[in-house]
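In what follows, a structure is listed as structure tokens, so that the remarks can point back to it.
Only one protein chain is missing from this complex, and each of the others stays in its spot.
By letter and in written order, the chains are A and B; residue numbering begins at 1 in each of them.
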Amino acid sequence: MRARGTFLGFSILILAEIPVVAQQVDYSRPVDVAPSQESIGDDYVTPDVQRPLPRAVFWQVADVILLAVALGVAAWLALWRRQRGWLVALTVACVAYFGFYRQGCVCPIGSTQNIAVALVDPSYGVPYYVIAIFVLPLVAALFFGRVFCAGVCPLGAIQELVLLKAIVVPRKLDTALGGFKWVYLGVALYYAVQPAVDRAFLICRLDPFVGLFRFTGPAWLLMVGGSFLVAGIFVGRPYCRWLCPYGALLSAFSRYAWRSLSITPNRELECGLCEHACPYGAIEERRALRSDCFACGRCYTSCPVQRSSGMAAS
Amino acid sequence: MSEKYTRREVLGHAARGLALSGLGGVTGLLWLKAHATNAWAIDAGKCINSQLGAVGVEPCQRCATDCVLSLSAIRAVNEFSRCGRCYVCPAYFKITSAVGVDGLPSEKVCPRDAIQRQPIGWIDPDDPANNFYEYTIDEALCNGCGLCVMECKEPAGLGSVRLEVRHDVCLDCNRCSIAAVCPEDAYDKAPG
Partner (left out) sequence: MTLAAPVPLEYRRATPWAGRGNGPGQFRSALRGIAVGAAGIVFAAGDSIVKVFDSAGVLVREWPTERSGFCVASDDRERVWVGELSQVEVFAMDGERLEVRKDPPRLGRVTAVGFAGEDAFFADATARCIHRYDGAGVFLNAIGDKHRKGGFHIPNGVVDFAIDEEDVIHVANPGMHRVERYSVDGGQLGRFGHFDGRDPAGFSGCCNPTNVTVDARGRVIVTEKAGPRAKVYGPDGVLITVVARDVFDPGAKNMDVVVDRTGRIYVVDTVSLEIQVFEPLLRDEAA
């Protein structure tokens, strides 16, 4: 079965390479040595070289649509429905689909580099769906806060699911470490916008979780991923808080979110149970910090006002 | 709703508007060239398996072993218009294996038996050697190991078989793991 594809351009490029011999030895053979159609006889027609099927646009479109839907559902669950149980379900579903099924690629975190290259290099373009994957979580952050981190991002989701009991990280340390995401973002962008021969995509290369999703990869990277997960049992989402370069962008964008997570449905007590419950240190003076809040919903499951007001329990 | 906007709200609206227009600008700029995307391609003149002049070297099989996918995105393809359509194809048969009763070598080159051989055109009923044979590579079985490519290279063959990246399968990784280990640096991300 030979399907007609769309790669005439580079196939011609490769065809043109074969007779060209860079060395001084002339290994070229006389032209027309292959038997002609007439010699083979019996109305034989020489078939065209096998070409691949066109890339299935279906999966790209599916990814974008499902991303948008997941962002919307996460926003609705976190901000309006205020049910942690459903959020966990969404988290599991996104780990399964975006993580293990689609194997964590293409992801918005890595797409930051591609967008940067495309802006700097006139000959470089990114496909439509990559633009969408980059832009959608940022738009969601502008309106609803970091709902992408809430339950959609597979890297965050997998860390979310292993968390048992978070230790409290002192605020100053947390802030200092949090600055590291901007450093990582800067370094990654620096290497991304180099000319093509020097270009390196650091975020993809050093992604600790994609090896776990694919069940293959360099041994050292798999061990780093594993140790992030082990650490993530006791420390809340270390990668997301301190390393994720896209998280740096999200924290900046979510600062101006139109709506964001509110801990109590209507009024506040002074109990401070929410601050205890938050594993990410994102609550200060009983208000959620927009740029740090991952919308996990643990705060309102521990809030007595939430429970007593009859809103559904977790 | 209060008549008076607080400063904070105004700043918030302004910041959101700015961010949205920034995102919109980026989207617009990139939308225009979103069709010109790059894809990984193998330069057959550099690949050691098809490189003219590199005779008697071990075939490189990294295209099969280093792709992040379980079945590599690389396939061997036969450029039919350059194929000699030989009775005894050195990429199909293992030439140095023992000859069977039919006069043909008994073993095949492809470890996954992905090459199909059939006579074409007018078929001589008396002498099978007097026919032309077409060699097609089954893309469901081929894993891009490149053994057939090395066997077809001149002078043993006519060099019609080469390795190609299959873009319906390839993930277009920013950093191709095969490209990183290719000994001849034959991979390039070119428009396509």
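The rule we apply is simple: contacts are C-beta pairs under 8 Å (C-beta built on N, C-alpha and C of every residue); 3 or more make two chains touch, one makes a residue touch a chain.
Bear in mind the structure is a predicted one, so any value in this text is a computation, not a measurement.
**Q** Which one touches the absent chain: B:Ala41, B:Leu158, B:Cys173 or B:Ala186?
**A** Once the missing chain is taken into account, the touching residue is B:Leu158.
**Q** For the chain left out of this view, which of B:Ala39, B:Leu71 or B:Leu104 touches it?
**A** Hidden-chain contact among the options goes to B:Leu104.
**Q** Contacts of chain A with the missing chain: which residues?
**A** Against the left-out chain, chain A lists 25-27, 29-35, 38-41.
**Q** Since one chain has been left out of the picture, which residues of chain B touch it in the full complex?
**A** Residues touching the hidden chain, for chain B, are 53, 55-56, 84-90, 94-99, 103-105, 121-122, 124, 129-132, 154-158.
The definition used in the following text is that only the chains that are shown with their structure count from here on.
**Q** Just give me the whole-number Å value for how far the CA centre of chain A lies from that of chain B.
**A** Distance between chain centres, rounded to whole Å: 27 Å.
**Q** Report the residues of chain B in contact with chain A in the complex, numbered from low to high.
**A** 12, 15-16, 19-20, 23, 26-27, 29-31, 33-39, 41-46, 50, 52-53, 68, 75, 77-85, 120-123, 132, 134, 136-137, 139, 154-155, 158-160, 162, 164, 166-169, 171, 173-175, 189-192
**Q** Under the stated contact criterion, what part of chain A meets chain B in this complex?
**A** Interface residues on chain A, with respect to chain B: 5, 7, 9-11, 13-15, 17-18, 20-23, 25, 27, 29, 33-35, 39-42, 44, 46-50, 52-56, 105, 110, 113-115, 118-119, 123-128, 131, 135, 138-139, 142-143, 196, 200-201, 204-205, 214, 216-217, 253, 255-256, 258.
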